[in-house]
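The complex is shown incomplete by one protein chain, all other protein chains being positioned as in the whole.
In order of appearance the chains are A, B and C, and numbering begins at 1 in each one.
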Amino acid sequence: MAEYNAYEMIAYTGSRILADRKVVFVGTGLPMIAVMHAQLTHAPNIILLYEAGSFAPILELGLPLSVGDTRTCTKAYYLKGLCSSFELTQRGYVDYAFIGGAQIDMYGNVNSTLLGNNYLKPKIRLPGSGGAGAMAANCEKTIIIMVLEKRRFVKNLDFVTSIGYGDGAPDYREKAGVMGSGPYRVITDKAVFGFDGETKRMVLLEVAPGLKPDDIQDKVGFELLIPPEVKKMEEPTTEAIRLLREVIDPQGYFLKREVRE
Amino acid sequence: MAEYNAYEMIAYTGSRILADRKVVFVGTGLPMIAVMHAQLTHAPNIILLYEAGSFAPILELGLPLSVGDTRTCTKAYYLKGLCSSFELTQRGYVDYAFIGGAQIDMYGNVNSTLLGNNYLKPKIRLPGSGGAGAMAANCEKTIIIMVLEKRRFVKNLDFVTSIGYGDGAPDYREKAGVMGSGPYRVITDKAVFGFDGETKRMVLLEVAPGLKPDDIQDKVGFELLIPPEVKKMEEPTTEAIRLLREVIDPQGYFLKREVRE
Amino acid sequence: MTREVSSSIEKLSKIEYKERAFKWWGPSPDEARKIQVSKPKELKDKRTTLKDAVKNLITNGQNLGLGGFVNTRVPIAIVHEIIRQGARDLTLSLQSNSMACELLAGAMILDKTRVSIKRVELAWWAYEVIGLAPLLRYLAANGMVELDDYTNYGMAARFKAGAMGVPFMPTRDHGGTDMELVNRGTMIECPFTGRNVYLVPACHPDVGLIHVQAADKYGNCRIFGPLCTCPEIAMASTYTIVTAEEIIPEESLRTYPNLTEIPFVAVDAVVTQPYGAYPGATYGFYWFGMEHMKMFRGICEEFRVTGRKDKLKEYYDRYIYGCETFDHFLAKISSKELREVKELDGNRPIIL
Partner (left out) sequence: MTREVSSSIEKLSKIEYKERAFKWWGPSPDEARKIQVSKPKELKDKRTTLKDAVKNLITNGQNLGLGGFVNTRVPIAIVHEIIRQGARDLTLSLQSNSMACELLAGAMILDKTRVSIKRVELAWWAYEVIGLAPLLRYLAANGMVELDDYTNYGMAARFKAGAMGVPFMPTRDHGGTDMELVNRGTMIECPFTGRNVYLVPACHPDVGLIHVQAADKYGNCRIFGPLCTCPEIAMASTYTIVTAEEIIPEESLRTYPNLTEIPFVAVDAVVTQPYGAYPGATYGFYWFGMEHMKMFRGICEEFRVTGRKDKLKEYYDRYIYGCETFDHFLAKISSKELREVKELDGNRPIIL
């Protein structure tokens, strides 16, 4: 088994969770790596959607470094603009949203707007919703990708940017006017989470080798639902690592950043 | 001076009233003849818009027989669909609507939906609004073209399809939510009408040679405003008639129909 | 319910009509979404025959969205096949159409146990220069169909709302006319401007019927000339049948993705059908067949005036029921006519 870093584990797991022949709306950051890995391996017929307007490309010219990158258009089938991409989600053509964020809470709501509780004078102003808020609202299911850190898995978000299950009320999304059914998976370097059908709370599904459910709970600022059986996360194969490092992101734009713990 | 029929007089007058370099949304029927004549003569830079999606064509391939005719696209500059054409009007890009209809009232409201007052079982079902209702609402000014007949110039419309000045109230169009400023001219074979700025009522502006204002009032089912000075309508020149008959509509699709009196 | 307001149309209107409680005349936005979500969206070869496409997708009681505009890219071949196989209690949704509607109406008049139209949501139904639509006049005067009138933009905006996945579209028309009273739209006060603005409900046909210049086997479509609202109808419909003059290689679509007007996910059946809009026109391929249309309209007008169905029946027996496929219909049109309409198109430049 190869050595791997947190980002590689996330990208590999993200890829593994994507089913072939599904439509995936690709958010910026590690989702771009994960879908490219999926397209090159077990999901050659996966259908990608990028928000600047590209639908169903084959990423032969290389990794897009931005969701607005012209490389997202390589061999696309349909290429209009922002409106068309998001309207595909509203209309029900998109299976998965694949997004990142700065903070997440137990109901899968995500913050990517700011840190500090004052909208007028935030401690740190983050980029903002971008496409994520709309993707989480209207793609049928949402996959969220994030490094597992206590400052990210929080009880209360500083700002709710992308809707999850809200406060967990069964009609929260209905009253919000959104069309998708909500968060499906949260992928991190150390665990994979799902959501409980009843309570809508985050459930631990898989933990990385060498870690126990309690180790995961320690890194999370809210109480996880932990079922009796938790699977072991699959580790990236040597071939997967080779692909990630040599073919997909040889410059290490996404995979060689430092993880702050 | 050449002999001419009612349709030729209307087409010629319609052409004469169009200014060069303006944007004209072309309705079906005689407006199509009139704009083609204008484009071939005094208004070579007139900008035509057809509702199926064509903007700024040069009608070199011949007369379109329908506003959805592929001939409307000849040498167009911009060619999308229905939505784009009408949104150009909503946004304020279109100077004139140029429409026909079956009935008109003193405030320039037009009916092209049905005759007989029962929506569920009309005496005669006409085609319906088509583009006219939207054109009259949102092009900046509306030009209406119609043969002058008492059954057409009526006190009460059987159905209001295209908005004029409504009941003449100064806020009628405002309350209707439309954007254009309303009817500008009504062109017939025997007279040209405008509208009074205050009362919004139809005003006689020009009468055909040989006719007096009273002759026109006799053919109209409501009281016209008749100013002291009424101009004489210009008759089509020999060259205009030649163009209309030999170049624009040699088959006589629009110009050789019978006029029912 | 949002507080409704209205223009001053009631001061002016003379029309008698029946207040209708709002209901969807096809899938509601939530239903349409649910169906779309449940469908597989994968790239698969969707080529089939028109016979199978209609057999698999058309059933009684559906809302059919008619593509094209007046005579342009009208889905005549698909309509022929629907008439052959039969479909009852249809709702038709369209902007402006001529022969596609009249053909369905004629089939209803001949045998309403085979084909029948229950409702039509529309802006315009006639032949422009050729004249009014005799069968619409007949059905309407006899109260045989329920109509719902919008402007062309109103219907376009309704398909657009459906395609966009929103429940309505604000428009700047309909207000102050009798359409405001009789149709299913509604006036609201804009929360931003304080002005009245007219909302039209989304339209989601059960099946969209679309004819295009070119498609690949997955259903990605290129359209040239007026797009009409074909992309919107295809995206709004829960299922879509596409006939194409030509099937082109996927590689071509991947080279110029900006030219794709309908993406494969919005298409369920792809049928190669040259002259598939005839006697309508297809930009780049053929102009419209005036003589055939006039002939058919003449037959319909004769029925309307005299009440005699013999010539109408003859037309259907010869051109539709007596044909196995649309190609058989085309074989009964003179080759001179088909050549002439091709020449009249003037060979417009398209990119295949």
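Worth a mention:
The rule we apply is simple: a residue touches a chain if its C-beta (ideal position, glycine included) is under 8 Å from a C-beta of that chain, and two chains touch if they have at least 3 such contacts.
Computed from a predicted model, the values in this text were never measured in an experiment.
Considering the whole complex, the hidden chain is in touch with A, B, C. Checked against the hidden chain, the listed residues B:13, B:28, B:103 or B:138 yield one contact partner: B:138.
Considering C:86, C:131 or C:170, the position touching the chain not shown turns out to be C:170 (whole complex). Contact with the chain not shown here comes from a single listed residue; of A:40, A:160, A:211 or A:226, that residue is A:160.
Counting over the whole complex, subunit A has residues 28-29, 50-54, 61, 65-74, 79-83, 86, 90, 109, 113-114, 117-134, 137-138, 156-163, 166-167, 169, 171-179, 253-254 touching the chain that is not drawn. Residues of subunit B in contact with the chain left out of this view: 21-23, 45, 47, 54-58, 73, 75-80, 83, 87-93, 95, 138, 140, 179. Within the complete assembly, residues 1-4, 22, 24, 28-30, 161, 165-172, 186, 188-195, 197, 199, 201-202, 223-225, 227, 255-256, 258-259, 349, 351 of subunit C touch the chain that is not shown.
Following the convention adopted for this analysis, only the chains that are shown with their structure count from here on.
Centroid analysis (C-alpha atoms only) places A farthest from subunit C. Subunit B and subunit C have Cα centroids lying 27 Å from one another. Chain centres here are Cα averages; for subunit A and subunit C they lie 41 Å apart. The set of subunit A residues touching two or more other chains is empty. Annotation for subunit C: no residues touch two or more other chains.
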